[in-house]
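Apart from one protein chain that is not included, each protein chain of the complex appears where it belongs.
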Amino acid sequence: MKANKVAVVSSAQVELRPRWGGAQHIDLISAVVSSVFKGIGLTLDDVDFIIDSGSDVLDGRSISNCGFLGAMGAHHKEESRVEEDGLWAASYGAVKIASGAADVGLIIAYSKPSESNVNEFYSTQVEPFYQRPVGFEHLAASGIQAQRYLADHALSKEDMAKVVVKRWQDAANNGRVQIDAVPTVEDVLASGDIAKPLTQQMMSRKVDGAVALLLVSEDIARRVSKKPVWITGMGDSIDRHAFSSRASGTLEACERAAAAAYKKAGWTEVKPSVAEVSASSAVTECMVLEALGLAAKGKGAKLAEQNSGTAINLSGGALPADPIMATGLVRLSEAYRQLSTPEIYGLESPTSAVVHGAGGVGMQTHCVFTLEV
Amino acid sequence: MLARPDTYAIDMEPLKSSLAMPYTLTPGRAAGAFLAEVANRRIVGSKFKNSGKVTVPAQDFCPISGDAEFDLIEAPATGTLTAFTETQFGLIGLVRIDGSDVDFPHQILGARYDDLNIGDRVEAVWSDEPVETSILNIAGFKLSPNAPVGQIKPLENPAEQVEVVKYAIDLKYEHAFGPYYGRMFDEIKNNRRIMGVRVPDGSESAYLPPRETCDITHKQTGTWVEVAHTGTVRAMSIINFEFVGQKKKPPYVYAEIKLDGASTRLIHNVYLPDFTMEKAKAMVKPGTRVRAVWSDKRTGSMDDISHFEIIDQ
Partner (left out) sequence: MGRHVGIVGVGQTHHARRRTDVSQAGLVREAVNRALADAKLTMDDIDAVVVATGPVLFAAVNQPEKWVADAIGAHLKPLVRITSGGGTGFAGALGAYYQIASGQHDRVLVVAYDKLSEGALQYSISTLYDPFWGREFAVGIMGFSAAYWRARMDPLGHTEEAAAMVAVKNRKHAMSNPYAHVKKEVTVEEVMSSKELAWPIKLLDVPPISDGAAAVVLSCESKAKESTDRPAWITGMGYFCEADNPPDRNMLLSEPLALAARRVYRAAGITNPRRQFDVVEVQEPYTCFELSYYESLGLCEPGGAAELVASGATSAGGDIPVNLSGGCMGANPIGAVGLIRLIEAATQVMGKSECIQVPNAKCALAQTGGGWANLRGVAVLQA
């Protein structure tokens, strides 16, 4: 059966800020929903369905999508909440269009981590009998991941700090993230231990934000866009819950998700023009790049320093700006922009992208997309 | 990127709220057995029948094979440190109890981060005071350099498994008001005015609470407009039971009221002197006219309205 093709034809995002103190969730959401239609010849009336990503625990509200439906433009449309990183919402939207059931999907993801204690978002994820009482949660998992990775590949904290600096610099250049100052390697190393050997700035910085994308069927794509960005492959995979039970030194679920996406895309080698990947820390960003096949094991940090073929995280990625539930969808939005308006990024003629989103303590679950123009 | 409403900037302290509630969690067979025995200073694991794998602490499902059939075993209190880190929650290590096929996390006691090495032998430290139904009956693990390698053995005379673990969450939030709610509550607090924004349908109806876009059309809402303090009950019910977190003592009338000038409803209470169920049913119905009665409070919330009273027709 030949599945219908699905394309991204528009995206909109508010500036990602450590704190959007003057706005509620619905203000951020309605801003991106209003904006995503501008200039492309589609309106909210053309939207068949909405899929959204958000978290009750971050929002401080049960069934939080229920109170935001109007801002999402979902009134009297089909809507579904995926309580997972936004890339999974895009995945749901894509299969719905590919099945022929709908033509135009609005995908939304948002979070305001500034409104709560984000540690609790993660600590409430670990099971409550063995892990939560002993204080094991995302920070501990991240610290141990770092301990192992640095030891396995004879890398130093300074190597990780260089990755952080590069990403912050790219985010500052990109301009869709609020950045007051780009840290130096010394700044990163001196930013205080948070999960030894990781320092504060080696972990992704949580920010408030919202992002919306329009996914459309092939017919609509060719009508509205000169350069639709096609989703050619999708894969996702979840690892074991207990971090201590997962294969050490590797992100097995990321490898599996990537393999599934590449297979669907028919890629026999992994040489995308651009990559936008998520990460919980500088260490896991390196591990993700390796799991995606963009770098050999232990060489992820080297890749950050010199782009070889694939332009990695031109947006800065998640290290400078991690809006938690929206991170993967921001990656999709950024990759879409890089493929559809490469000149803004100083890219020649990029033809493909890998996009990655993740969730859970120690990045338990991963989602990978391949895009092509 | 946000459009600006036609109002002045208001610097409001965020609204503090919390999600705090009690729980009675069910640990299941494996954790239930572990939690029961850890109070007796015994460490319990699962030995899975099909795969032969051992997990300490006990698990219902083998994380390696997915197997669900297991026997409970007693594990030694010694093991090996396989990884460690230090966070705000302490010095946390992964411990592989002798005989177990998986690691588990716990606190490392009596040592500093720089003292530790992967491969160190460790030994459980029991809590001085019993901790109800908790893995914290093991206070943590300490370095034990020459600890001999222990053996797992079948669990003899298991204690009755724990069926309920008391738990609670207390999540705190600070919600930004944003420009719309900010102005609305500012007016309520300081001027006792109830204001919404015009629904973008050409009528003079107001959105209450106000927001940037219309919920139905997603068009930008209009300018600010004041609504009356009188209105009509659209729906009501009589609350006659108690629940955790309830603010008012039952029985009382719950009402969804459309203030004159608003197009949306708000939830509040209608107060009846000499309350009886029959009186409430007879006097408060869809269509009943009511008026807001303000309390002395000026907190900048709907609570500043004490209740609604019936307007005699």
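Letters A and B mark the chains as written, and numbering starts fresh at 1 in each.
The definition used in the following text is that a residue touches a chain if its C-beta (ideal position, glycine included) is under 8 Å from a C-beta of that chain, and two chains touch if they have at least 3 such contacts.
Owing to the predicted nature of the structure, the values given are computational and were not obtained by experimental measurement.
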Query - From A:Y92, A:F136 or A:Y149, residue that would touch the chain that is not displayed - result: A:Y92
**Report entry** Option touching the unshown chain, where B:E37, B:E187 or B:D215 are the choices
**Finding:** B:D215
Report summary line: Residue list for chain B contacting the dropped chain reads 15, 17, 19, 21-29, 31, 60-61, 63, 66, 68, 163-164, 167, 169, 173, 175, 177, 181, 185, 199, 201, 205, 207, 209, 214-216, 234-241, 243-247, 254-256, 263-269, 277, 281, 285-286, 301-303
Report summary line: Those residues of chain A that touch the unshown chain are 1, 3-4, 55-57, 60-63, 65-67, 69-70, 74-84, 88, 91-92, 94-96, 98-101, 121, 124-129, 234-242, 252-253, 256-257, 260, 264, 359-361, 364-365
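Basically, only the chains that are shown with their structure count from here on.
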Requested in this report: Please report how many Å separate the Cα centroid of chain A from that of chain B, as a whole number.
Outcome: 26
Query - chain B-facing residues of chain A, complex - result: 14-15, 20-24, 26-28, 30-31, 33-35, 44, 57, 60, 69-71, 73, 75-76, 112, 115-117, 119-120, 124, 128-131, 133-137, 139-140, 142-144, 146-148, 151, 193-197, 240-245, 248
Query raised in the report: What part of chain B is in contact with chain A in the complex they form?
Result: 1-3, 9, 14, 17, 19, 25, 27, 31, 34-35, 57, 63-64, 83-90, 92, 94, 102-107, 113, 118, 134-136, 140, 165, 167, 169, 171-181, 211-216, 218, 220
